[in-house]
Structure formats: structure tokens, C-alpha cells
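Notes for the one structure printed next.
Only one protein chain is missing from this complex, and each of the others stays in its spot.
As written, the chain order gives the labels A, B and C, with residue 1 at the start of each chain.
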Amino acid sequence: MTQYPLLALIPLLPLLGAAYNAFVGARMQKRFGYAAVHVPAILMPGISFVITVLAFARLVSLPHHERVLTTTLWSWMPVGSVDAGVAFLMDPLALVMCGFITFVGTLIHIYSVGYMHEEPSYWRFFSYLNLFMFTMLVLVLADNFILMFVGWEGVGLCSYLLISFWYKEKKNAVAGMKAFIVNRIGDFGFLLGLLLLFWSIHGVTGGSSVVFRNIEEILAQPAVREALSSQTVLGLSLISMIGILFFVGAMGKSAQIPLYVWLPDAMAGPTPVSALIHAATMVTAGVYLVARLHFVFALSPLVMSWVALVGAVTAVFAATIGFFQHDIKKVLAYSTVSQLGYMFIGVGVGAYWVAIFHVMTHAFFKACLFLGSGSVILGCHHEQDMRRMGGLKKFMPVTAWTYFIACCAIAGFPFTSGFFSKDEILWKAFDSGNLLFPGGGLMIWALGALGAVCTAFYMFRSYYMTFTGEYRGAHGHNGHGGHQPHESPRNMTHVLVVLAAFSLVAGFIGLPHLWHLPSYLHHWLDPVFSGSAEIIRSAGHGSGHEWALMIFSVALALTGWAFARWLYRDNRNAAPSRLIESKHPLVCGIHRLVYNKYYVDEIYDAVFVGFVMWFRKICDWIDRNIVDALVNFAGLFGRLVGRVHGLTDTHVVDGAVNGTAWSIASMGSALRLVQTGNLRTYLYIAISGAIALVIMNFILFG
Amino acid sequence: MQQDLTAFCPEIVLVAGVLAAFVADLFLSRKPIKRVVVAAIAFVTVCGAGICLFCPASSSGLLFGGMVHADAFSVYFKALFAVAVCAAVVFSYFSDEVERDRDGEYYAILLAMTLAMFLLSSATNALMIFLSLEFLSVASYVLVAFRRRDKRSTEAALKYVVYGALASGLMLFGFSYLYGLVGSLDIVEIGRGLEQIFAGGATTSAKLIGSVSVMMVFAGFAYKIAAVPFHMWCPDVYEGAPTPVAAILSVGPKAAGFAVLIRFLISALPAGTIPWPAIIGIISVATMTLGNIAAIHQNNIKRLLAYSSIAHAGYMLMAVSAGSPDGTSAVMFYAAVYMLMNLGAFVVVMSVRASAGGSEEISTYDGLSKTQPLLAVLMTIFLFSLVGIPPFGGFIGKFYLFAALIKKAGYWYYVIALAGVVNSAVSLYYYARIIKAMFLKEPVSGNNIMKRAPAAFAAIAVILAVPVLVLGVYWSPLYLFAERSTDIFK
Amino acid sequence: MNPGLQHFLVLSAALFACGLLCLVTRRNAIGLLMGIELIINAANINFVAFSRHLGNDRAGQVFALFGIALAAVGVTVALAIVFALYRNFNKSIDVDDASRLRG
Partner (left out) sequence: MEYQTTSTLLTWMTFLPMIGAGLIIGLVILNYVFSLSKAALDNVSRAIAFVSTLGVLLLAVRLWAGFDGNSTGMQFVHHFVWMRQFNIEYFMGVDGISITMVLLTALITFVAMIASVPWWGKIEGQHFTGKKVPGYMVMFLLLETGMLGTFCALDFFQFYIFWELMLLPMYFLIGIWGGPRKEYAAIKFFLYTLAGSVLMLLCMIGLYYASGPSTLVDGTPAQHTFNIMALSAMGQAGFFAGAAPVLGFAFSKIVFVGLFIGFSIKVPMFPFHTWLPDAHVEAPTPISVILAGILLKMGAYGMLRFNFQMLPDAANWAAHTIAVFGMINIVYAAFVCLAQKDLKKMIAYSSVSHMGFVLLGMAAMTPQGITGAVFTMVSHGLISPMLFLIAGVIYDRAHTRDIEGFGGLAQKMPEYSGIMGLAFMASLGLPGLAGFIGEFLVFAGAFVKFRLFTVVSATAVIITAAYYLWTIQRMFLGKLNDKWSTLWDLNWRERITLYPLGVMVIIFGFYPLPVFDLMNKSLHALMDVVCSRI
């Protein structure tokens, strides 16, 4: 555990940038123009990237199994056994994540200089972007759960701020709110998982901690493992319940099946935001969490298979929705959800390093795709509907080429980064041995393969619809006057080229063992995941199977590409339009179902949001009419105050009135009737009172 | 005999004062300075009586053959009456409700009433009790009826007379039976006799007559302190009577009633006889609750203060039911604090009544904080003290009442304490209605043409408010004085 | 046979009852005063009877004397007030008219 004080600078620099822009940005922008805003904003993540490289150099120099750099700033919550401190930890896994976050982040900062160039609140955008970098880096570098939770919800906040960046339209604000609340549901699961883990360890060993390394050491002891898996809560073993709860957190953040609804709506934000947050970095936080807690997940086969299954189902489900989407960013959003499904398959079957490999490669090509779509949108003057694009290859050659390369990568064409990482995941899924049911690996692999075909199809569909054929843009016809789509400025295209290059090259650091070539990434991440290595058992298929699968997945990618090319190239083929207008009930039904995203959003609104809104009305009514009335001394106060104060406030008085049958106030007015003012009634009462006294004296005291 | 007279000097001073007042009224009639002279005489005599109280001879023992017992207990109450009547003389002088031409008699009768109170608080003989009670009642009937041409004053007096006569008739009848049973009029002998009857195996009919007669005697006292079954006269009389009279009625006779009640219960009804703590407890809860609840809906300020005085009688009865020396000292302390608060409140009522042309509705108090801020602040002090909110004296008084109860630690005592607590919370509401009117409402346009009330009322109110505030913080001298004078239990 | 203690007690009880009844039923102010007188005299009879029964104990008789005196005092004041009632309530001494103070 070598101390490395520079670590603290990595997250703090972007924070500095964010603070600078937030407080001073507006004035600087007015006085010195845009440069004064975006130069420091780009510089900060850049320096963080440089420090990450230095840290990498420092790590490499350390022996294989002690590659951990830490720095502790101050102890944050020293209460009881909760020993959380503001401390950062850089181990190989964190380095990989930190590396591509800072690298892709800096590139996207450069890109957004071009993309947002005429935005009035330019400074606000960059301060939010820097704030996001800060929170993401805190999430990745945190050495304990609570600091990670700070990063975890911090990124949720930044995604909220950035999605509703153009807050003037109501739908953007609503999308931002939806993202935050769905993330918050995930965080609810994360919190409960953390508490359950913390206290169950405390129950077993008497001492507990929130720091990952301590927990890993504690869980390494067989006695603790046996105790955690034997005790049950709500029918599940303790360790699997902890795993499921953490996975709920991961689902919320990484948009898996039940909690993915916010990601497509998150496209309401500016495209660089979608690229940075909703493609490359934030959404992978869930995968990072599961990878970081590999020692927890590995212990319970049930959770492993659950994660893999959810990943696989999400992969296929999101891919199918991608077929009929017209908005280019929605297509990419659903592709992100489906690619995340693949990562969770990787983590679910225990191939952690492969999942991280896919996270990295996905960061490159998905960022490239999103930025490509960004430059397309900018080129066509904020037009996002693919049906009104087409033939942009002529106008935007660089964007077209980089988009094409990224599509090949994501589809998994041979020798692209996507091919290596996705194929490795499919192979590990096929070969995994420790899923619950023996055939599990095969089924997950099958779903993955189906997803791969769909991915190839809808990606190339989007390519062909936008870049081939003739321009269907609304402004002016092909070839003369009007607003011609134009190529994006240099600072955007250079970023696209870099990313496209990386999405080709990145694959070579994780070559499959089949080719007996050194897999640097596997070797690099090995010490991190050594803890659960012996638990993960492979089904022991020969390398023959691996070759067959590799060829089969390439074939899948090609078929997907061919299909898309046949249907959508230069949109000559009328088949897709015929399919849409066809009256055939079954086809039309399926099309409408898929086009409307299986009506998931509508179902959620009706069920969950509906229930909450209904229940709040009930609570409010109870509060105003029953609690208020009952507690006011049985209506004395309410009715009395209502009447005496001449209030016509219906809620208060109604509530109080119906609680007055035996209220003191009504007794009060009854007493006034007794005081008639007639002397003889007084005497009568006096005498009867005396007699009552005498009788009472006898009855009570004999 | 000679020694008795020296001990009796406060009463002698008062008698002299009464005579002087009547003579002065006769000789100086129809001269303007008559009012001043008679008032001065009254003031001087009451102060003289007060001072004589503290000369050494005054608390020596049984006088006039056991008729009167000048002990520390009665000295405390006599001091209380002296202070109350001093204040009464002053604010009656300035009040326009007392007819200017006949107020010579007013002060004379006031002094007579003081004398009656002095006697009542020290009477230890049935005859003396009945005599001083009747004397006190008669004096207060005349005062209530003082405004001859006012319908309300006459009606109030009529009700007071007939009700009072019935109650004292009942008491007389009760005493006659007690006399028959025990053969003596001295309450200590009565106590011993009753003890024999209830302890020895006397015939059940004797027990029956004993308890009936005690209940009848109690009726007389209950009428005087306006406890529940005998409280009907109180609201009408306070509303009808001229305000100074209502003020002194709500403090003087009520405290005297408590003095004689305590003395009678302690000496005439020792432990074995009638379980009077339980009965008094039940009556106290009934009195408190009725006083508070009925006061909520009042719109006439004097009627509201009448019900509030009934409620406070209930609180004091609560401590009486504890029956312990603590209980008695708590009642005595509370009587003193209550006297200050209630007189203060009535003085403010008089002042507002004078400046608002005689209207007694609570609505006349709207926006008083703007038109007469000093009065509003003083009234707030008195009202919050009546509720029993800490920084004021009223809280300390109530604190001692509850302390006496809880110290007895019986099941029913907790129930009574709980009832007392709930009642004082409920009482906040009707007191706060006045405060709300004064502070939170804007003055009705008609009101702010108020002509200035005599400054004397404000002065008296301030003089009364100071001890209420001081007692809230430093109250040990008064408490020591009250505690020392519960010697009749030793 | 000459009347014993019980006879006097019965007489006074009867007088007492009449007094109470008269108080409750009469509408005329003077009638009420009569009722009051009856009650006080019933008590006086009691006192005198008991003092005789207790062997000529003088306290009872003294009390009776005082009772009579105080009854007289009470009645005079009451009559003065009834007179004021007569003048203020336009020549009527009906008790029920004087019931404007209520609530």
C-alpha cells in the first residue's frame, strides 16, 4: 500500500475547474470570450489524465501483487466501527477505469467546444461537465463504500443537471428529474446492500468496516463465507441478498431491465453529455461496482446467474427496440443499454477482466458513435430524425468514415476492438461453469449471439439511413441553395478520428488466449480479481469450441450487416416502408409494440407514478381532516376556533365539525343553557346539588 | 379579658373606622371634600388594621371564650384582606360606577365587610362562624345593590340575597343538628364529638344525621367560595354588580370562605369522621371543569372573569382536598397570588370600561395594544399569570398546588392533578381570546375615540403587576409566611 | 303527654321542608323572603329543642337569639333590595322578570 499523494489531485483538479467556471465563468465568458471558459475546463481533466499516466508508470514499477497506491486526506465519519475516510485508492482496475474516463472525458471536452459554440450559458455547461468528471473520478477512486456513494449520487446529480441543461423546454426538465429519481431507486438498493453487508459482517466477526480491502480480507476467511451463506434473510442466503441489493444499485445506474427507462429519455441532454455520461462513463459505474465487489458476487452462484441472465435479457430486449427507432440518438441509447447487458453477462459469468475490457472498448466506439451523431445533428441544424437525413457521406466524409469504423467495431467485425471484447464475453459465457443450472452458459451465450445480430443490424441500419442515399433534409433540395449539411469544424472531427482509431486499436491489448498472444489487460487486472479466481470454474470446453464460436460470431456480424445493407442502403429498397404501412394485424401489431418501446414507460407511469400520486392525496386528506381534527382536543379546538374565528376554511372546519359529537366545546354551550338567569332554577339546582352531595357521601363512603 | 382586647385590636380599629366613616358621611354630606375624607378614613383604618396585625399580641390564642382564635393562620388571611381592601378603596374612589353622592356609605360598608372577613377567618365557634358569615353576606348584598337605579345591579342583588339566604339557612340548620349531636358549638369539641360518634358504636342514625348536617354546613361554605353545586349566583352577580364590588367579591369573601372551610374541615372533621378529602376532590374537579368550559363561550369580560374565579376556586379546592399542611400552605400562597392577579385584571377591566363608555364586551378590547399599550401589556401579564405560565406568579402558585397533590401520591390524587392540568391548558384558550383581541386585531374604528381613563387605574394595575412578576422569579418570603402560618395542624 | 325532643325535631323538619318548597315555587319576591324566614326559624326551633334536651345548655338558646336577630337583619336588607326591584322593574316584584343576566 504505497502512499501516492498525487492521487488526490486527479479528482480535485476537475472540481477546481468546476468551481472556477461556476463562480467566475460567467464574467470571464463575457469579458474574455469562450476561450477563458473552455481552456481551463479542458486543461483540468487533461492534467488528471497525465497524473493517471504517471500513476500507471508508478504502478508498473511495483511488484505484481502489491500494485496499490493510496492517499488519505482526512477521516470523514469516525463513528463506531464506521471508519470511512476521504481516501483514494488506485489499483489496476481503478487505473483502467480512470484512464479511459480522463482520456475520453478530455476528448469530449474538446469536442464540446465545437458543439456548444453558440450556447449562451457556455460556462455553465463546462462547469457541470467538470463537476461530472470530479464525481466520476471520486466514484472510481474511492477506497470505501461511503465515498463511492458520494461519487455514485454525485454522478446522478450531474447527469440530472446536464440532461436538463436546456431547461427552457419542460420535457428536458422532466427527463432530468426522471433520470435522478430512477437513479435514486437504484441508490436505495445500493444503500440497503451496503448496510446489510456491513452489519452481517459485524454480526459474524464482531468488527466491521466499509473499506473494500478490509471487507475483502474478512470475506476471504472461510468461516465468514460459510456463516454468510448459511444465514438466510427472506428465504435467500445472506450473501446472495447482499449481492442482489448491490445489483439493484448497479441496475439503477447502468440502466438494466427494470430501471433502464431513464436512459432513452436522457438523450434530451446535449450530445457530448450523452456521449460522456450516458455512453462512456457513468453508465459503466454499475459494471465497475460489480467488478469491485467481485469477492461478494463470486460467493453466490444464484447472484452470478441472476446478473448474467438480466444482462442477457437486457441485451436482446434493448437491441430489438433499436430496430424501428427513427431518432439517431435513441438508437444509440438503446444500443448502449444492450452493450451494458453484454458487460453484465461478462461480470455475471465471472469474467471480470473481460467485462472491464468491453467497458473500455465500448467507451471508445460508443463515444465515437455518439459524437458522430452529434456532428450529424449539428450538420443538419439540430435535426435528429434519420428519416430526414441521408446521403451525408458526400457532405460529411470524415464523420461518415469514423461512424462506419465505429459501427464495425460495435458489430464485432474481425480485428476491431468490439470483436475481441464481445467475442471473449460470449466465449466466457458459453464456457462458464458456475451458473446455477448446467445449461445456463449455453442459454446466455445464445441470447448474447442473438443480441449481436440485432446490434449489427440496427447499427448499420442507422449508418445507411443517415449516410447513404440522397439527402431528405427539409431545407432546400439536393444540390442547390437552402441549408446544406456541412462538415463539423476541425476540433470535432479530430476527436472523431482519434476515437475511431482507438476503437480499432484498443482491441489488441486483450487478445484471446486462443491465439497464444500475450493478453496484457488480463495480466494487468489479474491481481485485482485474484481473490475470487479460484471460485470461478470454467466448463472446460476445448479450444476447438472457441474457434468455432469466434467464426460463428463473425458470421453473425456479417449477416446483420448484410441484412441492414440490403434493406436500407441508399434507401432504395421499399421493404421497410411497406412493413410500416402493412395492414396485416400481426405485423402491424408487432411493429407498433416494438416502435412504442413495448409501452414500458406508459406501464411504469400508470403503476408506480400513479400509485404514488394517489397515495399522497390519501395522506394529505388524512392529515388535514382526521389527524388535525382528532388531535385538537377532540374537536374542541377546531370547531371552536373555526366558529369563533369565523373561518370558512372548509378543510379545517369540516374536519373538526365531524369530530365534535362529544367535544368539550359543545358541552360548553350546553352549560350556557343551564345558566338561565331565572332565580328559581338557581335555587332548585342549589337544593338538588345539596341533596346530591349527601347521597354521594353515602354511596361512596357508606 | 384585658389581654383578649389587645389581641383584638385590628378588629377594634376597623369598628372605629366604620363608625368614623358613617359619622363623617353624615356631617360632611353634600360637600365635595366629603368623598376624599371618607375615602381617606377608610384607607387609614384598613392600613391601621393591617399594621396592628403584626404587633406581637395579635397571635396569642383563643379569645372571648373560644369564639375567635387569633392564630397565625388567621393573621395571614387578615393581611390578605387588608391588602385587598386597600386596593379596593383606591380603585372604588376612582371608579365612576360608585355614585358620587352616596359613596360615604360605600366605604363604611366596605370597612364593615372587612371586619366581617377578619372575624370569619378567625372564628372557631359555630355561632361565630354563622354570625360573621351572615354579616359578610349582608354587607356584600348591600354593596352589590349599590347602584339603585341600575336594573342589572338590582337583579344581581336579588339573586345574591335569596341564594345567600338559602345557603346560610341550610348551614344554620346543619349547625343546629351538629349542636344537637355534640352538645357544643366549639368546632374543636364538635370534632371530638363526631369522632366519638363515628368511632364508638353509636347508632347508624347518629352517623346519618352527622354526615347530613356536615353536608349542609358545607353547603354554606361552598356558596361563599362558589364551588360547583352552589355557584349559580356567581356569574350573574359579578356581571350585575358594579365592577369594584365584583373585584373585591371575587377576592375577599372567597378567600375568607376558604379560611373558614379549611379551619372547619381540619378541626371539626378529624380523620375518622367523614372522608371529606374525597368529597372535596370530586367537587374541585367539577368546579374547575365547569368554570373553564363555561368561560370559553363568554363575550362579557366580567362574566368571563366570574367563571374564571369559579375555576380558580376549583384549583384551590384541589389543594384543600390534599388535606396536608403542604396543601393548606399551597392554598394560602395561591390565594395571595390569585388576589393580586384577579384584582389587577378587574382594575384593567374598570379602566377599559371607563374609557369605552361602559361596554364590557370583549370586542371593545380589539386593538387595545394600539390605543392603550400600557393597559394591554398589564392585562397580558395578569391573564398569562391566571393561566399559570412560568415567568409569572400564577405558575408558582399552581406549581405548589400540584406539588401538594402529587406529594400525597394516591391514585385519585393523580386523577385530580391530571384534571387540573388539562383544565389549566383549556383555560389558556379563553384568556388568550382577550389577548388575541388586544394584540392581534385592529382597533374597531369606533373605539379609538376612547377618552382617557383615569390614570389611577393604570397606576394601581402597575402596582399589582409588579408583585405578580416578582413572585414569578423570587417567591420564598411569601411562601415562608404562608408555611409558617399553617400552625393549626401542629 | 308533653312533647319530647322528637316532636320538636319533626316540627322543625316540617318547617324546613315548607321553607324550601316555598322558596322553589313562589314567583313573588316577598314569598321567597317568607320561605327564608321559615328555614331560619326551623333551625331556631331545633336549637332551642336541643338546648333543652341537653340539660338547659344555654349555648343553644343564645344561638337561637342570634338567629332571630340575624334573620331580622337579613330580611331588612332583602326587603330594601325587593323595594329597589319594585322600582326598577316597572312595579313588578315577580322574580322571573328579573332574569336578564344569563348565559
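In the analysis below, contacts are C-beta pairs under 8 Å (C-beta built on N, C-alpha and C of every residue); 3 or more make two chains touch, one makes a residue touch a chain.
Treat the numbers as computed from the prediction; the structure is a model and nothing was measured.
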Whole complex considered, the hidden chain contacts A, B
Touching the hidden chain in the complete assembly: which of A:35, A:50 or A:195 does that? A:195
Would you mind spotting which of A:170, A:516 or A:572 touches the chain that isn't drawn? A:170
Missing-chain contact, candidates A:181, A:539 or A:579, resolves to A:181
List the chain A residues touching the unshown chain? 74-80, 82, 86, 146, 149-150, 152-154, 157, 160, 164, 167-170, 172-174, 176-177, 180-181, 184-185, 187-188, 191-192, 195-196, 198-199, 202, 612-613, 615-617, 619-620, 623, 627-628, 630-633, 637, 641, 645, 647, 649, 652
Contact footprint on chain B, counting only the chain that is left out: 384, 387, 389-391, 395, 399, 402-403, 406-407, 409, 411, 414-415, 417-418, 421-422, 424-425, 428-429, 432, 436, 439-441, 475-476, 479-480, 483
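Keep in mind that, in the parts below, only the chains that are shown with their structure count from here on.
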Comparing the two chain pairs, does A-C have more C-beta contacts than A-B, or is it the other way round? A-B
Averaging over Cα atoms per chain, report the distance between chain B and chain C in Å. 26
Centre-of-Cα separation between chain C and chain A, whole angstrom: 96
Could you tell me which residues belong to chain A and also touch two or more other chains? 672, 675, 677, 679, 683, 687
Going by residue number, chain C touches two or more other chains at 23, 32, 95, 98-103
Residues on chain C engaged by chain A in the complex (per definition of touch): 20, 23-25, 27, 32, 95-96, 98-103
Under the stated contact criterion, what part of chain A meets chain B in this complex? 633, 636-637, 640, 644, 664-665, 667-669, 671-672, 675, 677, 679, 681-683, 685-690, 692-694, 696-698, 700-701
Please name which positions on chain B make contact with chain A in the complex. 158-159, 162-163, 166-167, 170, 211-212, 215-216, 218-219, 223, 228-230, 232-233, 235-236, 274-275, 278-279, 282-283, 290, 293-294, 296-297, 426, 429, 433
